[in-house]
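Here the complex is missing a single protein chain, while all its other protein chains stay put.
Presenting subunit A:
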Amino acid sequence: MDAYTTNEPIYALATPYAPSAIAIVRTSGDGVINLIANVFSRKEKLIKAKSNTLVHGCLVDQAGDSVDEVVLAVYREGHGYTGEEAIEINAHGSLTGLKRIFSLLESIGIKQAKKGEFTYRAFMHGRLDLTQAEAVEELISSKSVRGQASALERLEGGLKSRLLKIKSSLVEMLASLEVQLDYAEDEILEDWVMPREEINNIIKALEEMIRTYSAGTIYREGAKIVLAGSTNAGKSSLFNLLTKEDRAIVSPIAGTTRDYIEAYTTIMDIPVRLFDTAGLRDSDDVIESEGIKRSERLIDESDLVILLISPGEEEHITWKTKTIVVKSKNDLEKRDGLAISTLSGEGIGALIERIHEELLNGCDNSESGAISIDSERQRDLLVKLVEMLRFILSNENESVDIMALFFQSALSILGEITGEVTNEEILDTLFSKFCLGK
């Protein structure tokens, strides 16, 4: 079982997974300072750093390339949030940059934390400023997200079935090794032969998946959504509601928003850049008409448009971008279809679900993979799996007992996505495939 642990090096993003100026990645566990020092430009400085101090420098990858310029907050054992040795990485908040940091941390043996694991550790180390209730709540809420094989559940259909297929081939390979260890050579007469072709096919399939992970779809970078509609259709009110901020100036006067403004938010875990545009109408006001032109350009570049229609107004779409038509100001006049009221909140939930659905429909899901921080981790795991399989291919002459170890490692890498492979599962496969027993 992949259990909640204490003291093993883990990391997690402490700020929302969305583009922002600064992001904080927390790490905790025995040896994190030394581990990170190995990929830090000022190694000695970091190793010698006192507790509760800041160290400025660059994270560099194995190849020596700079990953990000960061400020590290160093906590010696007994001082940080968890009570363990810890480093908080203050990094730049671009998603691509963050992903590189995660990969870097994984590569030096720091694992992604489970939900609530930091709080759990803080509790276990007697950081008494925490109530148990807080930690318990996190753990309970994590069940829906982090149950067994949940990572698998969140995978899109096509990817999931391909991974399961690879898993069952690897399980069969391991079973064909185990049978040699569980039964004597006088019972299993054939020697084990490396299934080269099959392994090569798996590598090929994995590499293809890795490429699609890297394809950089809108989902990995987040989606661009534009609010459109005639002036005073309620775009800014909706904008504020979706971003949970009062950024756009709202007034009952048509044409209040002259240029566009943007904000980052998430719609059901999908990072979204939301744009509030100037209302689309002919205007004599030079500034406002320039704003409208820009809005049109923005719509062309966006992934989804939410077109707000005021009571009594006709639908009028002149662009190709996918559009959700929403009847706004439903508090003033009830109409059929997707209708909202930013005043009462009516219909907002339905709209959010609809946006989520449309974004998912927008691409070939089987190719794009999951839309969470997990997907990057999964990609890294697949890369690791390919490396392990190549390693296996190049160590053909190892004895069967050691070869079985290699396959176990391969399966445990894959197991982080597909769920653990148990001894029973191997034995079941073994008994169903081989006629045994003298």
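In the analysis below, contacts are C-beta pairs under 8 Å (C-beta built on N, C-alpha and C of every residue); 3 or more make two chains touch, one makes a residue touch a chain; residues count from 1.
Just so it is clear, contacts and distances are computed from a predicted model.
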*asked:* Missing chain, UniProt name, options "D-galactarate dehydratase", "Phosphoribosylformylglycinamidine synthase subunit PurS", "PadR family transcriptional regulator" or "tRNA uridine 5-carboxymethylaminomethyl modification enzyme MnmG": which is it?
replied: "tRNA uridine 5-carboxymethylaminomethyl modification enzyme MnmG"
_Identified contact with the non-displayed chain, of A:Tyr11, A:Phe102, A:Tyr120 or A:Phe275_ = A:Tyr120
*If the hidden chain were put back, which of A:Glu185, A:Glu314 or A:Asp336 would touch it?*
A:Glu185
*asked:* Please output the residues of subunit A touching the missing chain, sorted low to high.
replied: 1-4, 8, 114, 116, 120, 123-124, 126, 132-133, 135-137, 139-140, 142-143, 146-148, 178, 180-187, 189, 191, 397, 399-402, 405, 422-423, 426-427, 430-431, 435-438
